[in-house]
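Heads up, one of the protein chains got dropped from this complex, but the rest are sitting where they should.
Chain lettering (A, B and C) follows the sequence in which the chains are written, and residue indices restart at 1 in each chain.
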Amino acid sequence: MASLDPGIGEKFSQRTQRAINHDGSFNVRRRGGPPIHDPYQRLILMPWGRFFTEVGVLFLLLNAAFALAYMALGLENLPGVAAPHGWVQDFLSALFFSVQTFTSVGYGHVYPGSNGAGALSSLEALVGVLTFALATGLLYGRFSRPTARILFSRVAIVSRQPNGQPCLQFRVANRRANILIELTAQVIVKFTDAATKNISYAALPLERDAVSFLPLTWTLVHDLGPGSPLHGLQAADYAARDVEIIVMLKSYDDTFAQDVYSRYSYIPSEIAWHRRFRRAYDVASDGIAEVNLDALDDTEELS
Amino acid sequence: MASLDPGIGEKFSQRTQRAINHDGSFNVRRRGGPPIHDPYQRLILMPWGRFFTEVGVLFLLLNAAFALAYMALGLENLPGVAAPHGWVQDFLSALFFSVQTFTSVGYGHVYPGSNGAGALSSLEALVGVLTFALATGLLYGRFSRPTARILFSRVAIVSRQPNGQPCLQFRVANRRANILIELTAQVIVKFTDAATKNISYAALPLERDAVSFLPLTWTLVHDLGPGSPLHGLQAADYAARDVEIIVMLKSYDDTFAQDVYSRYSYIPSEIAWHRRFRRAYDVASDGIAEVNLDALDDTEELS
Amino acid sequence: MASLDPGIGEKFSQRTQRAINHDGSFNVRRRGGPPIHDPYQRLILMPWGRFFTEVGVLFLLLNAAFALAYMALGLENLPGVAAPHGWVQDFLSALFFSVQTFTSVGYGHVYPGSNGAGALSSLEALVGVLTFALATGLLYGRFSRPTARILFSRVAIVSRQPNGQPCLQFRVANRRANILIELTAQVIVKFTDAATKNISYAALPLERDAVSFLPLTWTLVHDLGPGSPLHGLQAADYAARDVEIIVMLKSYDDTFAQDVYSRYSYIPSEIAWHRRFRRAYDVASDGIAEVNLDALDDTEELS
Partner (left out) sequence: MASLDPGIGEKFSQRTQRAINHDGSFNVRRRGGPPIHDPYQRLILMPWGRFFTEVGVLFLLLNAAFALAYMALGLENLPGVAAPHGWVQDFLSALFFSVQTFTSVGYGHVYPGSNGAGALSSLEALVGVLTFALATGLLYGRFSRPTARILFSRVAIVSRQPNGQPCLQFRVANRRANILIELTAQVIVKFTDAATKNISYAALPLERDAVSFLPLTWTLVHDLGPGSPLHGLQAADYAARDVEIIVMLKSYDDTFAQDVYSRYSYIPSEIAWHRRFRRAYDVASDGIAEVNLDALDDTEELS
């Protein structure tokens, strides 16, 4: 029988932590390999604060380097700079001229007064416009990267279907106001063998694994009947086998016009037993449907 | 039997309005949820007028802030500014210098004449070029977002097929002159139970649910024979059950090189009985096919 | 039986011209419909020469408008402009200052010397940078639009297979040096009824309708045996029925990382009978395969 390992590994020498973090990343570290420079990926994925800090630092360093070059040339090549006032003032004067060239402001109260300064400032002007061309692309790349903001219920629940059968459920909603289309979900369970620490995977079929839209909430239901790999297991068994319910969700984002993928997982401490979800949407008095994202986690004891 | 709910909800405490608006949006309001900031989505989706207004206001605010900073520093740091003429004139002078720095025009009749002004104007020049880098990305993102401009006939009709069977029909055409490829359509009907207000959905299979191209018009036909969930229903039944015919159309846009999705719906007041569509295209005298978009809604009484 | 109309129409009052032009566009004109403004699509699709002409004209018009505004304000607001020399010289002076502001060059030998000129030039600087932000997006959009440059053989041929059966063949190659992946082809034939002018379509199945790559050439083969809608037809029949062989080709472009679609069609005058293709690739002396695009149309008489 073909393995159902989704690519997360089956043989480890000891217990592993959860495979999927709550932000959808994998609990994996990487070592070795040929050195790889992915400045674009790095600059696209880093947080905004760090991005602007790196841009600012790079801007300062580049301009400081050009300022030092102007100083090496001699500030007498930059008419308009006040008479020498020591290293610090000279550096600042050269730095300000450099920034005015780099950003193409070019007030002109200081200007290149020799061939050397003309050539150096020409080079800097080119470097400057190309640098901001790069920054433009990076900013667009950061902004336009489609990222689904699927909100998963913090707990999965073991509930009961209308026919009395137990089932595993969790809910999702769209954190954003934009439109998600053609959602499909796939759920697998990861077991760890208590003795060998070997890991095995099994699919958890859903009563319904696709919806056309997600304007409200979507409750995903896995039947815990005899066909389920979780059939008959109790909370203690979940813990003993290190159960991890791994959810993969694909959708099409109408704003970005691209497919987006989300991942989430539930470990035993995030599974509530004998509960059911309260409905998180209803219709307002004007006949318009209304979804309450704050109620996504609302559950109640099964009667 | 698995529910056919496309994700629009099945249980509401009272009658709901139509699920899909004519612009393809959902008739759903959202409340609660973790706060989410999607400036990109907001700036991409807002109308052009509002976009340019927000850009203009932000431009003014940023430059006013820098102008106040230059004033706090003292306008004597900006040689070329006329002697002080009161708060308003000073603010305007500082504002104009700020704009000249922010946009990197830098005429230079006013220029930073001290280290403080040099540093502040350097910062402003950087903020300025980055702001316009952002604006560049936003403008491109707004322009390049693929949006299908599928024109749906304003009414669906209940007509008769060549074999005498009744059928439900509506037509679509491409409002744009660009090329749409590989169109696929899916139609479902939404019923509301008059007593419980519960909602149910059923698929309406089409005689043909895909075409390769859409240069002319495409008439979508659902057979109302015994196999249809609408079989035997009359206009009054449509109204009593709050019928909503929901259309989902997917196509590939050859200009944007991306899939685009359209949605539309017909409610009972938008369904005409006993009519047929007049052909909306023909061939001109030079042998070239010609489509008349104004005739998309042209119907005539069934004989 | 469901129609095989790919969306090009079946009922016309007289003979139509070919449905697909050699550049892949449809032979269709459009009339009426709600007015639709697609400046992006228009600016993306127009030829480069026209694009730069429109950009140049818009640039001139915008700057002329600002120049007139500066003149209305009075050129005494622009210190540095020479004393008045008549309308033409004044306009030129204002125009040059306008361009220097619009493009953010801002030499500064002319500068805004009043609040009115300061405000107007601030507005123009903003309009200027936003205009070039737009131009940046448009240039990128034009450049990055994936367009397959599939080269179709100018003729389709009626040839003979190894087993003696007649077959219809045509060849394609990639005009570009980039890599096309996962090509799939679909071929249909369009017949016109000589009497009614009604049009019908039929699929022409291919011996092989997909290849993984297209580094060399790909010969598409339709078996003209008993199963073919063209079985037994001769050249005269092709002409009498206005046969048009319509080819739809989809591939994935590894440079643009996007699907690209090509269309082509063969009419009776573009079909050669009783010929076979000469091989258009071979291996060079260093063991490297070599494709000769000039030989794509090379055919020889069947022996």
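Going forward, a residue touches a chain if its C-beta (ideal position, glycine included) is under 8 Å from a C-beta of that chain, and two chains touch if they have at least 3 such contacts.
Just so we're clear, the structure is a prediction, and the values are computed from it rather than from any experiment.
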item: Which of B:Ser104, B:Asn174 or B:Thr192 contacts the chain that the document leaves out; value: B:Ser104
item: Option touching the unshown chain, where C:Phe12, C:Trp218 or C:Tyr238 are the choices; value: C:Trp218
item: Identified contact with the non-displayed chain, of A:Ser13, A:Asn163, A:Ser285 or A:Ser303; value: A:Ser13
item: Residue, one of A:Ile44, A:Leu73, A:Val155 or A:Ala284, that touches the chain absent here; value: A:Ile44
item: Residue numbers in chain C that touch the chain omitted from display; value: 55-56, 59, 63, 89, 92-93, 95-96, 99-100, 103-109, 132, 135-136, 139-140, 143-144, 149, 151, 173, 175-179, 181, 183, 207-208, 211-216, 218, 252, 254-255, 257-258, 279, 281-284, 286-296
item: Contacts of chain A with the absent chain, listed as residue ranges; value: 2-3, 5-9, 11-17, 19, 25-34, 36, 38, 40-41, 44-45, 79, 100-101, 104-108, 110-113, 115, 118-119, 121-122, 125-126, 128-130, 133-134, 136-138, 140-141, 145-146, 186, 248, 256, 258-261
item: Residues of chain B in contact with the chain not shown; value: 104, 106-108, 136
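Simple rule for what comes next: only the chains that are shown with their structure count from here on.
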item: Cα-superposition angle relating the copies chain B and chain A, to nearest 5°; value: 90
item: Centroid distance [mean C-alpha coordinates] between chain B and chain A, Å; value: 26
item: Averaged-CA centre spacing for the pair chain C and chain A, given as whole angstrom; value: 36
item: Chain B, residues touching no fewer than two other chains; value: 100, 104-108, 136, 140, 258
